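Every protein chain but one is kept in place in this view of the complex.
Labels A and B are assigned to the chains in the order they are written; within every chain, residues are numbered from 1.
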Amino acid sequence: MKNLLSMESVSNEEIEAILKRAAEFEAGAKSQLERDYLVANLFFEPSTRTKTSFETAERRIGATVIPFEAGFSSTLKGETLYDTVKTLESIGMDAVVIRHKKDAYYEELLEGINVSIINAGDGAGQHPSQSMLDLYTIFKEFGKFEGLNITIAGDVSHSRVAKSNIIALRRLGANVNIVCPTQWQAEFEAHHDWDDLLETSDVIMLLRVQHERDAAFEGYSDESYHTRYGLTKEREKRMKDGAIIMHPAPVNRGVEIDSSLVECERSRIFKQIENGVFVRMAIVENILKGRN
Amino acid sequence: MKNLLSMESVSNEEIEAILKRAAEFEAGAKSQLERDYLVANLFFEPSTRTKTSFETAERRIGATVIPFEAGFSSTLKGETLYDTVKTLESIGMDAVVIRHKKDAYYEELLEGINVSIINAGDGAGQHPSQSMLDLYTIFKEFGKFEGLNITIAGDVSHSRVAKSNIIALRRLGANVNIVCPTQWQAEFEAHHDWDDLLETSDVIMLLRVQHERDAAFEGYSDESYHTRYGLTKEREKRMKDGAIIMHPAPVNRGVEIDSSLVECERSRIFKQIENGVFVRMAIVENILKGRN
Partner (left out) sequence: MKNLLSMESVSNEEIEAILKRAAEFEAGAKSQLERDYLVANLFFEPSTRTKTSFETAERRIGATVIPFEAGFSSTLKGETLYDTVKTLESIGMDAVVIRHKKDAYYEELLEGINVSIINAGDGAGQHPSQSMLDLYTIFKEFGKFEGLNITIAGDVSHSRVAKSNIIALRRLGANVNIVCPTQWQAEFEAHHDWDDLLETSDVIMLLRVQHERDAAFEGYSDESYHTRYGLTKEREKRMKDGAIIMHPAPVNRGVEIDSSLVECERSRIFKQIENGVFVRMAIVENILKGRN
């Protein structure tokens, strides 16, 4: 791959190769890069886990990471994203990981830019590396995607990872259902009650209520949302044997999920984070090796 | 040690071992870590010297440091400290160094967290690594703690290092006196004038007036505090032969200490900073080696 921009831009075969390599890294494989590669992480929106995960993955495969403080850069002087990225390319970067509030910010970077772009979240667009780690987590659990029942619950309209996952999981043969208030279903069909989704789902994937995005939360308090759409202790008991709980985190404890369920037996929430490093090692390695 | 939380949590023997190893590092010893350890520094309050000192110490012993920008992390999205630390553990950290404005913030991390915690300052609580470097500085000077007269002057109530030092130094056999205005003595007994402390002290340890903490500074201007409690040029002349001046820094020149004394012959202020790197190398190494 030259870039990783969205889940439409990667084939099922490319996904398979990434998941296979991630499993090798998890089993202890070391990366042998042929030269010193330079990578920078441009996070124009706050992040703990994605940024730290990439920072760790890049070092683990032996790349050199050049720090970039988005909140203290020349974008404050009005520099365009194109010029910032072209500057980093001129300085010698091989790849840049970017999170930016603008949907599909990368479109203005496709022409004239040679450095590889890894999308770590674009506006209300996609979040492909998170989607890949979710796929890895699901595949490790069930050994397949075909025929799995996967329910995504919450604010799909503002969720980059939901969009990436719906596209990828459906293409890989899973049945994806959505449950959320009408104002959050975006262009997708959705259930407005849990109905029998609890009893039939292999995976329940909760989304964060994004209070900071002025999400259309009208009509719901944290409590009433929890009651109607959250994964309560009662709902968890109705889940079928072997079914798992996922969440991209950070979690609003007591809103989309009962606090006591975050580390329950079904939960893969911190496992997802653990898996993320192996998957990102595979992604960055794949992209850097593709540059020769 | 698994964690370093407060001076109550370390024995005199553990302190002794750290000081001995710090002396080896100062003499040029190299650390041989058996594997690649990951460490992150979570400073939720501004810091130059403690953060830079840990960053340097960690690299000097060969650990891999993963950057963490507290002011740009998911805590802005309301994530709990527990979830942030658990996330970093899942990403693969072996140890995290934390400074946080909440007293004893680490208590909520003792259950369910496996990563090692090094406390770099909790609210108005403690600052054990600074205390250890103070102990190292004193021990290098006098070769003992037993029977030394040590005077701590200033805002004990807001000073983490004062609390850590009072506990540790008294347990190690030193006589610790405090001089400060009534409102700053906290739970300790204190002198409200220098009395004969200048003539009898082996160590005078000044504390910073913490203007930024809205400290109870009523009744004192910078000048009147300097006159009544500061180390003036006149007071320095009354100190006994071989007595030293210490300060955890940053210094308010002309408030707790006359500016011309900061680098005077008795001053160990920049020496303390130098010592800090060796002591922190010993602390982090001890904790990382304890993880196997």
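Methods note: contacts are C-beta pairs under 8 Å (C-beta built on N, C-alpha and C of every residue); 3 or more make two chains touch, one makes a residue touch a chain.
Fair warning: this is a prediction, and the values are worked out from it, not measured in the lab.
When the omitted chain is restored, the residue from B:Lys2, B:Lys20, B:Arg59 or B:Lys240 that touches it is B:Arg59. Residue-wise, the contact with the chain that is not shown comes from B:Glu274, picked out of B:Glu8, B:Asp36, B:Glu223 or B:Glu274. The chain not shown here is touched by just one of A:Ile66, A:Ala190 or A:Cys264, and that residue is A:Ile66.
Note on the undisplayed chain: of the listed residues A:Ser90, A:Ser221 or A:Ser260, the one touching it is A:Ser90.
Along chain A, the points of touch with the absent chain fall at residues 38, 40, 64, 66-69, 71-80, 83-84, 86-92, 112. Against the chain not shown here, chain B presents residues 43, 46-49, 52-53, 55-56, 59, 67, 69-71, 208, 211-212, 249-253, 262-263, 270-271, 273-274, 276-277.
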